Each structure stands twice: as C-alpha cells, then as structure tokens.
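The block that comes next holds chain A.
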Amino acid sequence: MFLSEVTNQAGTFFHLVPWAVLFPVIGLVLNMAFGRRWGEKGVALVAVTASGLAFVVAVLLWLSLRAHPEGAVIQVASWMTLVQVDWAFRVDTLSVTMMLVVGGVGTLIHLYAVGYMHYDVRYKGDPGRYSRFFVFLNLFIAAMMILVSGNSYLMLFVGWEGVGLCSYLLIGFWFEYDTHGRPSVANAQAGNKAFIANRIGDFGFMAAMFYMFAVFGTLNFDRIFAEAPAVAHSHPQALLVITLLLLLGVTGKSAQIPLYVWLPDAMAGPTPVSALIHAATMVTAGVYLITRSHVLYDLVPAAQHTVALVGALTALFAATIAVGQYDIKKVLAYSTISQLGFMVAAAGVGAYVAAMFHLITHAFFKALLFLAAGSVIIAMERAHHPLPEEGGHDAHHGEDPEGFDPQDMRYMGGLRKVIPVTFWTYLIAGLTLAGIPPLAAFFSKDEIIAETKAAYPLVYWLLVAAAFLTAFYIGRQIFLVFFGQPRSHAAGHAKESPWTMTSVLVTLAALAAAGGLLNWPQPYLAAWLGHTLGEVEAAGLNPVVAGTSATIAVVSLLLAWWLYGRRPLPTPETPDPLKALLGPIFRGMEAKWWVDELYWAVVINPYMALCRLSAAFDVWVIDTAVNDAAWLTDFVGELVARWQTGYVRNYALSIFVGVLLIFTYLLWR
Partner candidate 1 sequence: MVSTNYVLILSATLFIIGVAGVLTRRNALVIYMAVELMLNAANLAFVAFASAFGALDGQIAVFFVMTVAAAEVAVGLAILVTIFHTRQSVDIDSLHQLKG
Partner candidate 2 sequence: MTASMFGVWALKAVILIVILLTGFAYATYYERRAIARIQARIGPNRAGPWGLLQPVADGVKLIFKEEFIPAKADRVLFTLAPILVAVPAFMLGAVVPWGGEVPFFGRTVHLYLADVDVATLYIMAVGSLAVYGIVLAGWSSNNKYSLLGGLRSAAQMISYELAMGLALVGPILLAGSMSLVKIVEAQKSIWYIVYQPLAFVIFVITAFAEINRPPFDLPEGEQELTGGYHTEYGGMRFALFYMGEYIKVVVMSALIAALFLGGYNGPGVEAFPWLGPVYMFVKILVLVFFAIWTRATLPRLRYDRLMAFGWKVLFPLALLNVFLTAIGIVVLGG
C-alpha cells in the first residue's frame, strides 16, 4: 500500500481512523479462532502486530493533524437514527493524543506481556490460557480506541463499558486462584468488586446521558458543546446535575473517592494488566471524559470546585495509604489512585493541558513502575521455585520461610545487584514519580501544582502534601526492595528477566525521563491541545513552585533514606520503622483507613440483610401464596375435570345447552 492510496483528496489519513479499532479486533478474532493452534509465538506475533498497527494508525493521524489541526469526523454508519447517533469517529488533537498513548504504551506492554505471561501461565499451570490473555488485551485496545475516538457520549460509553468488561475479565484472569496462586475465589471477587464499583459510576454516566438527551436532544459532542452556553444561561441547574453525574462516572472509572476501593483489589490481574489498564490507560478515561466535557465544566464553577476537591482529597488520602503498604503492587496501586487525583484536580481547576500532560507522563512512568515491579515479582518467583525447563522441579519451594510472598517487599532487599536493569529503570521511574528534575513528572506535576496555587489554595495545599508523601513512599519502596541485604533466599538468587521484558523497561525509562520535553521548554503540548480545547494559557514553569516542590521531593526522599536506607530491615519480621514514629496513624495507613470495612458495615451488610429479608419474604409470603393458588387451581380442576367425561356427545350436549340458554334468554328479553 502506498501512502498516496491511503490518503484522501485532502492528503490526510483521517479516514483511516476506524482501523485503529479494526486492527485489534482482527487480531483478537484471529487469536480466538486459531490461537490454540498457533502456539505462543504465533499468538504473540498476531496480538503485538494488531496493537502495533493501531499505534501506526494513531501516528499517521498525528502526522495528518500537524497539517490539518482542525481534525475531522469520520462517519462509518448510522446507528440509532432516532436519537441521531452515528457510528462516527472523531479525529482531533485530544483524541489522537489519547490514541497515541493507548497505542504506544499498549504496544509496549503487549511486548512485555509476551515474556511475562510465558512464565505466568506456567506458574499457574495452565499454558493454554496464554492466547486468551492476548485476546482480552486486544479487545481492551479496541474498546479503548472506541472510547477515545467516539464522536458522541454514547460512543464514548460503548468504549467505556468495553474497557470495563476487559478490566473485569483481566482482573479475574486467574479466577480460580487468589493473588498468591492458591485455589480461591478471591480473584473472581476482586473482578466483581471492580465491576460493581464501576456499575455505580456507570449509573451516574448513564443518568447524565439521559439528562443530556432530555436537555439537548442529542448526545453528539459538537452539538451539545455548541448549545451548552445557551443552556447554562437558561437552565444552570441542569448543567450542574449533568456535570456532577458525570463526575460520579469519573470516580468509578478513575478510582476517585468514594469509589476508588476497587483499584487496589484489581492488582489481582496479571502485572501487564495492572500496568496497562489500571495505571496507564483505562483509569485515565475519567480524566479524558472531564477534559472532553471541558465546555460543560467551564460553565459550572461549582462542579469544577467539586471535581478539584475530590481529586485533591483522593490524591492525599491514597498517598497516605500507599505509605503503609508492604505489597509492591499495592503501593503502586494507591500511588496510581493518588496520581489520578492529581489529574482530576488539575482538570477541576481548568488546567486541562496540565491534566493531559500528567496523564501522558504518568502513563510512561507508572506503566514502567508496574512493569518493573512485575519483573521483580517474576524474578522472585523464578528464584523461589524454578521452572523445570530452568533446572527446577515442581515441588521445590526453595529455602524460603513459611508465609513467603513474592510480592511482599519485606521478603525482598538487595535486589539491585541481581537484577540491575530492572533496578535502574525502577529507579528512574521512581525518581520521576517523586518529581525530581529534569524527569518528566517534575514538569507535569509542577504544572498542576502551579495551576492550583492560583486557582484554589485548599487544593494546592492538599496536593503539596500529597506530593511530599509521594516522594516518601516511592523512596521507601525503592530502599526496601533494592537496597540492603536480601531478606529471603529468593531475593538473593533472583535472575534478570528476558530481553523482551527489559527492552520494554528501557524504552519506557527513556520516555519517562524525557517526557517532560513535551511541554518544556516550549509549550508544545499546550499549543497542540489548544486546537481542541480552545486557547489555553501556558502556565510555563513557575520557578518558585518548581523550586519548592523539588526541594520537598528531595527532603522527602532523604527522609525515606533516613528511615529505610540508612539501616535496612534485617529480617522480614522486623517491624516497619515508621510504626514506632507514627504509632496508631501508621496502623491506619496499613489498614487502608478501614474504608473497606466501613463500606461493609455501612453499605454491604445492610444490603445483605435486606436481601435475606427479601428471601424470607419470598419463601414465606410469595411462595406460600403461589403454592396455595396452585393448590386451589388443582382442587378446582379436580372438581371440574369430572365434567370431562371423554364422550364427545356429552360435550356436544353441553354446547347445545349453552346455545339453548342463550336463545331462551334472547326470546325472554
């Protein structure tokens, strides 16, 4: 295919946008049909190619957009003519930015998963599930592409539900185990939790859509945004309700207070899933939704304040919990929630470019963190009980103590010497997260903080505190995992992961380190997104804020060093040094502030009680009524059945008597 053939008259690739969805769909269909026959290499090739082609499409769109920044709407087919929803794709700078992130990070993680899942399916003892994983992964890419490229809220919702489904499927990928690989329903329950929490958010989204349709008569982005100012003037309450309902959807998908509880449990999925779905892409859908709906939010300051407050509170709250966790992935999960809080807060104060900037850099470094953590976990696993092909045998459980958990940081330590590539990439990612200049997140996070400072002081202080804790917990994690002496046999004998995994780590590390160049020193991203978001002022680098936050990060890291790096923990059983320092507060952090328990007590248990009550009502009242009705019918039937003698002539006589009666009545009348 020559470029001249795939471009249209205007010389753009805009009409290629459906292929961003179709390539992953083709990939998943092929793998569904032939995956078991092709083996791991074939499956991997198809899946990675499908995802890679979707990324190529995104790149082509980006190239076209450089020349035609106004974008285009590509209509594929009409869908529901009654509500005027078409199956149409929207190509503009915002959607293509998201597509680049999804396609790029997605492809890298596909590549990583090729190696990772090779070990994972063997540790879990079901190699046949390899192809299923990539089918789900491709499905996720397709759904995410629909989400970011839809031209209406309904199309967005289709993708929204699609990624939710993939999230559910992948969290419960090992549905018959728990996170430690023991037979259990824990993983399945984690999937359910994510699904149900998301349903609550979806309820908000759907209610918002219904209300939008009632108010605007359409779900099309352009028409809604065009009419929004007029509506804001005539029905300000309507817009407030719509934006708050959308916020409910955002809290579900982007794991904000109060619906964030599903995300930590979602770590039950394989690590590439955590990286791709629960850190880099899907959870940012909420941020994308707010950014996409910026016209609506800009018109309702009250909703904006709510959004900012929710984001900031989430950022701080999740950061505190992250400090008290031992599971390497749980720390990253709460970190993700916290960072999402940053983005939501930025969107709340109208700093959409900052939010998108952080979204991109976060996609790089958080994906990297998760993948590196996965590399750590796999290394621990492999050292703990090597596969037969690597000279181990199945029943071998090494010399590790009882209660060993390859994800528990207390059993790690000193890993920087045995898995150096993972260590260095992890270090870069960690420093990025902490906000050390000149790494990417330093710029993006500082831009958020700088924007909030001017707009909303309370949010500003909350975010600063969260940034402090962020640097601290990531420092704590790095010191616990990579420094000091190995605290288990596995940690001492870990092996570096294969090149398919490490090369991805290195690539992402480069991106995480250099990602800041997107918006600094030239506000390239701001100008780019400005085509879609309207004229946005580029905040630039505020020297005061930047200096302050860099200082905070360094101080915080030093504190972490003082606590964990200066005197590393000698054994897994040693209590956390922070426990002595903070006492009951640390207990709260460790126990996630008992939020889950609170939900159980306040929502779930009463609900279950109501269910039991309904069940009792069903058994005692409804069933009894139904049974008695059946008995009555039976009884009457027994009585009347005697009428049915089986003699045709009797029936004829009955009919005749009826005729006679009617005729007599007519005569009598």
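Basically, a contact is a pair of C-beta atoms (placed from the backbone, for glycine too) under 8 Å apart; a residue touches a chain by one contact, two chains touch by 3 or more; residues count from 1.
On how the list was made: all candidates are chains of the complex that A comes from, given by their letters.
Here the structure is a predicted model, which is why all the values come from computation and not from measurement.
Candidates 1 or 2 all belong to this complex, yet only 1 touches chain A.
In the complex of the two chains, the chain A residues touching candidate 1 come out as 637, 640-649, 652-653, 656.
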